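Structure, as structure tokens:
With one protein chain removed, the remaining protein chains of the complex are shown where they sit.
Let's look at chain A:
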């Protein structure tokens, strides 16, 4: 995998992970361009794109787009499942994850991703062991920082859970 992006329907970047050294300028340009292309696509269209010399696999969950760029010989279908597995992991970790969870706790989203994908290759496909690793690392944190609190003051419905139905 070359890189993974999470961005909202409004075109706000929520998470970016690059697995190949890329200059900042190019990163920005690619993110901007790709967001435009993906956001312009209609809901019924397929999840795969040929973009520049890459294949892009994306999927929309509620208001959030998950988007992976892979190389020519990589399998786009399995990448789509990879996205879904990642969302499942987030969902399990946050408990019915929504965009706000990722906005406010993006570092956690990164930790989970790092545990799941390492150096651009999928590391562990076992849901249990990914979460176990994260929880292990989290354990001390929670003790020190007190009980978790709901980040929301207002209703969180407009964002909605990523996986409903």
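Throughout what follows, a contact is a pair of C-beta atoms (placed from the backbone, for glycine too) under 8 Å apart; a residue touches a chain by one contact, two chains touch by 3 or more; residues count from 1.
The rule we apply is simple: contacts and distances are computed from a predicted model.
Visitor: Looking at what's absent rather than what's present, what does UniProt name the missing chain, "UTP4 protein", "POP1 homolog, ribonuclease P/MRP subunit", "AP-4 complex subunit epsilon" or "ACOX2 oxidase"?
Guide: Going by its UniProt entry, the chain not pictured is "AP-4 complex subunit epsilon".
Visitor: Footprint of the hidden chain on chain A, which residues?
Guide: Its contact residues with the unshown chain are 13-19, 21-22, 24, 28, 41-42, 44-50, 52-53, 75-78, 80-82, 85, 92-96, 101, 103-108, 110-111, 114-115, 118-119, 121-129, 133, 135-138, 140-142, 144-146, 148-157, 161, 163-165.
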